[in-house]
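Of the protein chains in this complex, all but one are displayed in their positions.
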Amino acid sequence: MEFFHILIPILDSTLRYATPLLLACLAGLYSERAGIVDIGLEGKMLGAAFLTGGVAFVTGSIWLGLLAGVAGSVALSMLHGVASITFRGDQLISGVAINFLAAGLSIVIGSAWFGLGGRTPSLPSSARFHDITLPFADSVANVPILGPIYSDLLSGHTILVYVALIAVPVTWFVLFRTRFGLRLRAAGENPAAVDTAGVSVVKLRYSAIIIAGILCGLAGVYLASFAANFVKDMTAGRGYIALAALIFAKWRPWQAMGTCILFGFLAAAAPYLENKSFMGFEVPSQFIDALPYLLTVIILAGFVGKAIPPRAGGSPT
Amino acid sequence: MNKMPRWADVALIPFINLLIAFVISGIVLAAIGTNPFDALATMIEGSFGSSRGVGYTLYYATNFIFTGLAMAIASHARMFNIGGEGQAAIGGLGVAVILLAVPWPHWTLALPAAIVFGGLFGAAWAFIPAYLQAKRGSHIVITTIMFNFMAAALTGYLLTGPMKVKGKMAAETAAFPPGTHLPTFHEMLAPFGIEFSKHAPANISFLVALLCCLFFWVLMWHTRLGYQIRALGHSETASKYAGISPAKIMIITMLISGAFAGLMAVNNVMGEAERMIHNAVEGAGFIGIAVALMGRNHPIGVILAAILFGFLWQGGAELQFVYGIPREMVTVIQAIVILLTGALDYMVRGPVERIFLMRANSKKRA
Amino acid sequence: MALAPEKGRQETAAPTSPAPAIELRGISKAFGPVQANKDISITVQKGTVHGIIGENGAGKSTLMSILYGFYKADAGEIIISGKRTVIPDSQAAIKAGIGMVFQHFKLVDNFTVLENVVLGAEDGWRLTPSLRKARKLLTELAEEYELNVDPDALIEDLSVGHRQRVEILKALYRKADILILDEPTGVLTPDEADHLFRILEGLRASGKTIILITHKLREIMDITDTVSVMRRGEMTATVKTSETSPEQLAELMVGRKVLLHVDKAPAQPGEEILSVENLVVVDEDKVTRVKGISFNIRAGEILGIAGVSGNGQSELLEVLGGYAKATGSIRLHGKELDLTGSKSDGQSRRANGIAHVPEDRHEEGLILDFEAWENMAFGYHNDAKYNKNKFLMDNKAILEDTQGKMDRFDVRPPNPHLHAANFSGGNQQKIVLAREIERNPDLLLIGQPTRGVDIGAIEFIHQQIVALRDQGKAILLVSVELEEVLSLADRIVVMFDGKIMGERLAGETNERELGMMMAGMTPDKSDGAGA
Partner (left out) sequence: DPAMIFDLGGKFDKSFNEAAFNGAERWVKETGGSYDEFELSADAQREQVLRRFAENGNNPVVMAGFSFASALETVAPDFPDTKFVLIDMVVDQPNVRSIVFDEHTGSYLVGVLAALASETGTVSFVGGMDIPLISKFACGYAQGVKATNPDAKVIVNMTGTTPSAWNDPVKGGELTRGQISQGSDVVFAAAGGTGLGVLQTAADEGILSVGVDSNQNYLQPGSVLTSMMKRVDNAVYESFLAGEAVEPGFNAMGLANDGVSYAMDEHNAALITEDMIAQVEAAKAGIIAGDITVHDYMSDETCPAY
């Protein structure tokens, strides 16, 4: 029971850690399933966080902030699209460039805008998302086991957490149960087939990266709203972890959720492990920080089942 | 297929790309209320106006030559080594280890040792991604990204723990023994009666970098290994037919690539800081991507592109001195350059090619 | 019965002489320097099978790609059943009732047959209903045209023949009235091909119009009603099949009498150079490609391997060339060759005196982005004469060597600094030949020596091969062109399904006999020798 009382909060924060990862990961999923490799997740998230922080502060409305953030992220997506779809440029390089662009512009514009060295002013609580209490959360709170799980773990998160969770089944349905999904996946596997079938691969891929832009944007919005402002480089590598999660999940929605929650759990549990000797020997916090990357490499190495990316990934139509 | 003369490909296109990049950056500058032309003047003055400015420009350029070559050789084998950042950091570790382990009497002895260890460590950090790509087809871009983060964690651990000097605040190693001090341009040029600022970090590693470029050129276009690397880069199936082992060449190429990146430590760790500082690479690994792209993976191009980015960094600092423009402005320019020379290359190339084709056809008719 | 409507329409349309299904007027298309199509006009009547033949590079695929909206014609117009139609993209083509089966299939390998069929032709935004409908229709088509494939099978698990049926099903599912097949039998085993033709008969019977592109005169004679011949981008003739003969077509195709026989002295076979015993090759996908074959080649003879492509010849070459592993035994001059270990690579093979002209010069034989002189050292880059020392290559030596080879093999243009990609197919092939033949190897492996090569070049290449034989070298010739094997080889083995169907002396056999063996039938000796 004691253990249970530690576990609930850990899982609780796991969920919050996982949210931006999951949103970004699903973004990558749409993009790469359509054959557009996207290592620009980090940049899109950062750009969105910045615009959300700025606009939400200026307008005092998180919803306008959300719009701005998502718009910014989509704009970067479109840049990626123009480069890699229209001009058939190298998708990896384009992704790298977008990460730099966001990192640079957010500060250059930010400093000129607020004169705070790129940081945006703190958002009043009215300009942030608030925790939502699910129905009956309080009444069932003291039901053993299930009570806390529902009212402490599931209930009491911001809307974006639930959006991220709902996005998973939705993504699954879209990809595997709709016409759009079929075509999208085909575009990622063999564009020529889609083309001969009389469907425009270009349109498909653009719509895919726009969806990616929106989801990635939401991830950024989440960060800005949670921290109540934008801080230089505040994505702190989450975009790359999301990328790792995408591979770890072998480009599948449900697995993506599982992986993001696993990575979230590692982060959430780290403080509890930190500076505590673990099974006899000391675990340096750096090791826990690096664990997601290590696991991903192991997966990539094919020791734990092979990760086969969409076949047309990276190749222009 | 050569749709246009070579000079257009190697000179004109990069120039146009650069021009566009500058125009866009100029617009950004104007948008935040700075006259772009004054800004440019300031940057040029600051980076080439004085021997110290030059000293800093070349110091940065030296870093970028190393990382640029690392990126370039990988590209010749059609691999995208985005791991220069981590490889350079680990290279620094190698340099630090050997320079601290031995009480070096003189730099002439220390430098070769540092080169060997920096190279070896960098190569070692590139080996696993290379091996996984070659033998198990794990995408090297992803693995090298992962290894960048792991390098940061590893150096972080060592520099705040085992390798840190007890009682000192900074996450850095002890200073290297005096015997490891590399001659700066000032010390190098004084004998020839050339007065060069005493206070610029540019040092003999610049020559090491140039030698690496020469080595790169010979390797690529005058040795069997280079021939095989290029062949593999162009066609893996053909390489198999020719009895070239793709796996072997991939791994060797990445080892050399990692070594180049690791050698950067000779400049920034040994030559400048004279001790290993936490995350001293400061993004040079990524700039290598831009440098290789602009330099068309050719050593000469790499040198020029590296100097260009050295100019951007030094000039960028100048912009901050004079206008208080945040350093990230340079990151923006860098991003645009990468975008144009890498991803949007065809946007420029296409029209230019068409122009040349038109001229060619009209000649035919005439 | 889903196809009823079209059938109905055909019946009503049939009596009153109907507008032709397709009419092309003055179609022209250039790719930079290449005039792929020059002012081409043809008319194809409804409910007929129209053949188009022509050498590689004649412009057949280009023409069809224009018809299907892949390329935009520089000039000319398209009339579909009486209506002028612009076809900017494949969507328009599909709407116009055109279905295309490409040389290289356009299927999503890890999708099911069903998914591939509905892709792009779904009924609503939800998938399940479309799939249900498709499943029903597929079963109907299956029984009507012998087009049976398992709807739930993944494409990657299907044989080539079945994949092709999926392509046809795709077209029919989209209610295509006009079906274009680009070299459909090139990749098929003979009985698969026969099955295909039965399907086509059925389609014709149900009023569909079929355009069949092929290199194979036999197929033209067998199934087409009319045939058009293309040469170097031009339409040289359109004739009723019943009123023409293979010889006439062949002549129209290449612009002059095809010499079916290379004039060469009878072979004087010497001692045994190569002996292969019980060779087995299993590819990455664990498919056994070569199923225990044995043969030998002696000095001064050309052993021809006939067979439809995909019956193990390529794998055999790859093993001998040193880039595929195998079990069994290969002896060269009685010396065992390493088939799996470190000495089983191309370098060791070359060191052993084996030279190799690969089947696919673009993918294997050449680095298209290398200049001609760099390609001349390709595979021989370790040679002492190309290297100054352990480290440095001797580029000057290579360059001079290249110049000589280009002159002797009449490569045009004889410019060693031109990128391989900028030579035409035939000249690219000459570069490879020059490189390999002038090694004067003990054993020359040569695959599809004249694929995509014009008639002039063919003669030259054949002469070179014979010349090498007469120097007492052993030559292993693999070609899908039966005439070529017959005219060039001294001894012929036929491969089918990874096995050797039989061996004949070139002088003592004929196309019919070999054809049967290529189709997997073993004719009794008398039948063959009789010819």
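As written, the chains take the letters A, B and C, and residue 1 is the first residue of each chain.
We adopt the following convention: a residue touches a chain if its C-beta (ideal position, glycine included) is under 8 Å from a C-beta of that chain, and two chains touch if they have at least 3 such contacts.
Just so you know, these numbers come straight off a predicted model, no measurement behind them.
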Contact set of the excluded chain (shown chains only): A, B
Which residue of B:K168, B:K248 or B:R359 touches the chain not shown here: B:K168
Contact with the hidden chain (one of B:A114, B:I277 or B:V332): B:I277
Selected residue (touches chain absent from view) among A:K232, A:R252 or A:R311: A:K232
For chain A, residues in touch with the removed chain: 6, 8-10, 12-13, 16-17, 20, 116-119, 122, 125, 223, 226-229, 231-234, 236-237, 267-268, 271-272, 274-275, 285-286, 289
For chain B, the residues touching the chain missing from this view: 52, 56, 59-60, 152-153, 156-157, 160, 164, 166-171, 175, 199-201, 268, 272-273, 275, 277-280, 282, 313, 316-317, 320-321, 324, 326-327
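As a convention for this text, only the chains that are shown with their structure count from here on.
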Higher-contact pair (C-beta pairs counted), A-C versus A-B: A-B
Cα-centroid distance, chain A relative to chain B, in whole angstrom: 31
Complex interface listing, chain B residues touching chain C: 1-2, 218, 221-224, 227-228, 230-231, 234-235, 237-238, 240-245
Residues of chain C that touch chain B when the two form their complex: 321-323, 345-350, 356, 358, 363-370, 374, 377-379, 381-382, 387, 391-393, 395, 419, 421-422
Of all residues in chain A, those that touch chain B in their complex: 39, 79, 82-84, 87-94, 96-101, 103-109, 111-112, 117-118, 237, 240, 243-244, 247, 284, 286-287, 289-290, 293-294, 296-297, 300-302, 307, 309
